[in-house]
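Sending over a structure as structure tokens; questions will come in a sec.
Here the complex is missing one protein chain, while the rest keep their positions.
Chain lettering (A, B and C) follows the sequence in which the chains are written, and residue indices restart at 1 in each chain.
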Amino acid sequence: MDKTIAITENIQKIRQDFPILGRNINNHPLVYFDNAATTHKPRQVLDALVHFYSHENSNIHRGVHTLAQEVTGKYENAREKIRSFINASYSHEIIFTKGTTESINLAASSFSKRFVSSGDEIVITEMEHHSNFIPWQIACSERSATLKVCRITDSGELDLDHFRELLTSKVKLIAVTHISNSLGTVNPVKKIIEEAHASGIPVLIDGAQAIAHSRVNVQELDCDFYCFSGHKMYGPTGIGILYGKEKYLNDMPPYQSGGSMIKKVTVKETTFGDLPLKFEAGTPPVGDAIALVAAVEYIENLGFDFIVNRENELVNYALDKLETLSDIKMYGHAKHRAPVISFLIDTIHPYDTGIILDKLGIAVRTGHHCTQPVMDKYNIPGTVRVSFAFYNTIEEIDAFIIGIERVKKILKV
Amino acid sequence: MDKTIAITENIQKIRQDFPILGRNINNHPLVYFDNAATTHKPRQVLDALVHFYSHENSNIHRGVHTLAQEVTGKYENAREKIRSFINASYSHEIIFTKGTTESINLAASSFSKRFVSSGDEIVITEMEHHSNFIPWQIACSERSATLKVCRITDSGELDLDHFRELLTSKVKLIAVTHISNSLGTVNPVKKIIEEAHASGIPVLIDGAQAIAHSRVNVQELDCDFYCFSGHKMYGPTGIGILYGKEKYLNDMPPYQSGGSMIKKVTVKETTFGDLPLKFEAGTPPVGDAIALVAAVEYIENLGFDFIVNRENELVNYALDKLETLSDIKMYGHAKHRAPVISFLIDTIHPYDTGIILDKLGIAVRTGHHCTQPVMDKYNIPGTVRVSFAFYNTIEEIDAFIIGIERVKKILKV
Amino acid sequence: MYTVETINKIQDEIVEEFSQYGDWLEKYELLIEYSKTLPVISETFKTEENLVAGCTSKVWLHAEVKDGNVFYSADSDAIITKGLVALVSRILSGHTPREIMDAELYSIKKIGLSEHLTPNRANGLQAMIRKMKEYAKSAGGND
Partner (left out) sequence: MYTVETINKIQDEIVEEFSQYGDWLEKYELLIEYSKTLPVISETFKTEENLVAGCTSKVWLHAEVKDGNVFYSADSDAIITKGLVALVSRILSGHTPREIMDAELYSIKKIGLSEHLTPNRANGLQAMIRKMKEYAKSAGGND
């Protein structure tokens, strides 16, 4: 009892760091269950942004003046902070991009130019977000390679038998999501990487949904690439990370080209600089990279022990409550799951559910969640998805459950 | 006299909007003459950023909940604001990117995939920033096309005779900078576009240096593409614009792929959405796009009449003062010039000049300014570059001139 | 002029009807009632071409001309969207192409459903209206 009160007080304190959580929507207090789309930002992140722009702002690299030196240092410190956050071996294995989508596009374009030729194969899975699907589809079509798609089971888990069948000598890379954004499945990526490596195949992990919800250790996973977005980990939009093992990044050609990433430019020929700048053409999102440090620090201050416990508590409570309702059909029943729940109410279109919940101040995501192949598999137009962050509360879930009852009543189920 | 005082008071008021201008560097008040690298951000822009993240934050598109709707609306309003700022015909001709470099990479990759084949030519100029140089070099090498480089004259202007010679039927596109970032030259882009169009050749303008310093009207220019960065126009880092005429953008294949830019994804095939989303895969830098509106409003409130007058006054004063000094060699003597001055003091290395000036609190840029071919032309390792914004003052220029004298004394010229 | 007033007369009736309900809940319930009055598009017309782009839910829209007047049939897999298309269809259906093209749908705002009119609204109400007017145009509104 005392412990519950302590946790509740703690959460109330945490919620104060997120000013937006105090908003009213349609005369109801906002219940924000769309954290898988984007998380909110604590004051600390905004303070870092404002401090940067109002006291330090400068372009980076090669400037000799104090501001340029300071900001270059802070930008490189941000890289080092991310390195230590995911335990990469070297900070030059951390490439700043504008988000997961760009990270994967970079990897798909640049890796396949170097390592994929006609007749080769790339393996992805049926549960990939479009951002980890289409870039490989395009890369394959450009290199006359074949895209192989690993099936998922009815419970929304990877079909590991099928996966093993796909591991032929033609496969040049496997791209798989750490956590499914539409089904909540946590994939056994360590095992997948082990088996892939046993066949000499490198693995790219789409970590967009994982990075904020459990400790990621790229050396322990031994993944070859890992991608994520700042805005899904309490940081600003416009910044993301591509982690890549040095041995691959070194061999891959640049992706974009322009300022800061060259050794020598002449009309005849251009030679490119070393990692990581080779992959960071132009002025990077310096302010966002620096503010991302504040997001990492915020997460580290809370600690993943707390975050994982808290989010498990929320998702388990919500699952229990949903089970007490009739006419709810869940999509995704993985044993190991993230704080993401996809469902439909009877034959009610997810759009209708979303509209009514919004009228009650409850923000859920509806639709295909950029995973059309998953929806095709289940032959549904989409789902209603709720996704939690540590700042959500049991009371919010109760309000959501009441909301579901009202949806059913209004839409006469 | 009264007018001067009024202007001075006005500038002092404007300077208050830029908190960083109050900083001391090495015990001297900061004199920031590195505006061509990046400009500072007024409070209004920071307020917009903070307001967005603390009251509105949400992912965009397809979300039916209120926050998602609001933010999608604001994001699309930002697009409309940029459209009206540069007077494009349609807001779907405005593509949000992370900066000029990405805008040009997108155009180079996507345009050339569609319109450039073996044996074709692309024309750029000797004064291009690497960001408007290397992407075309790479595109040409990928398409077995030839890159032609228009010469510049000793005074740092385009050699228009050479330009005309280059306009053959093989040329598929001309990419040229509006304003040279290392020489300050304002190119006669309207004339260039006219002549190119007369030969049926589309023109891309690199507007990175122009956008904040004079009114850009893309319909009047009739350019086919126009690229610029938010951070050089008093906006945040991580956001940029590619303007393209609908007729080209419609025909060009997507650049990056992923969420938000598709019509339908199946394992067999993906079909892409319409403009502008076709070119905006993944979560865009929403916060930065929205804050960019505040930057545009700030510029519009001041007005280009004021800005152009003010910056001309500053650059002319600085040029006059520099002329009174001995041993100064200027690079770039264009008749029509921007508030950018490149020079060297006798044989002093620009790095040495930069270091000493920094000790005096004066921030200048030194080096090749990402225009190595220009430095090669003049056979110098780089220049010292001062670049002004409306918030700079005559007193700052005086301090800079005194600084130059000290550099000469310390380095014994 | 008289004909446009007819469209507006229907609009005024609808505004009147909705004005009897105070809160959003009752309005939505009425909208759902509307959805049941929609002349349903025949399955053969549920083609890719007849889909309205820009809706999260699917909306199929078909138009037929009888005696110089345009009649709409439609369907949607989402009931609120279906209610919206039924509402607009009740306003526009049965009028001449010219009348439809000239119609200004002020009633939607007055009813208190203006939130659905923003271009970024995932139900694509604006897109539906645009498509209805396009049908009218190609049915002879060019006179």
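The definition used in the following text is that contacts are C-beta pairs under 8 Å (C-beta built on N, C-alpha and C of every residue); 3 or more make two chains touch, one makes a residue touch a chain.
Quantities reported herein were computed from a predicted structural model and do not represent experimental measurements.
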Only these shown chains touch the missing one, namely A, B
Selected residue (touches chain absent from view) among B:Val267, B:Ile328 or B:Ile410 = B:Ile410
From the listed residues B:Lys98, B:His130, B:Arg337 or B:Lys359, report the one that touches the chain absent from this view.
-> B:Lys359
The one of B:Asn26, B:Ser117, B:Thr266 or B:Asn309 in touch with the missing chain is B:Asn26
Would you write out the residues of chain B that touch the absent chain, in ascending order?
-> 26, 348-349, 351-352, 355-356, 359, 366-367, 381-382, 410-412
Hidden partner interface residues of chain A, rising order = 61-64, 69, 72-73, 76, 274
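Criterion: only the chains that are shown with their structure count from here on.
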In whole angstrom, how far does the Cα centroid of chain A sit from the Cα centroid of chain B?
-> 31
For chain C, residues that touch 2 or more chains besides their own = 56, 122-123
What residues in chain B touch two or more of the other chains?
-> 62-64
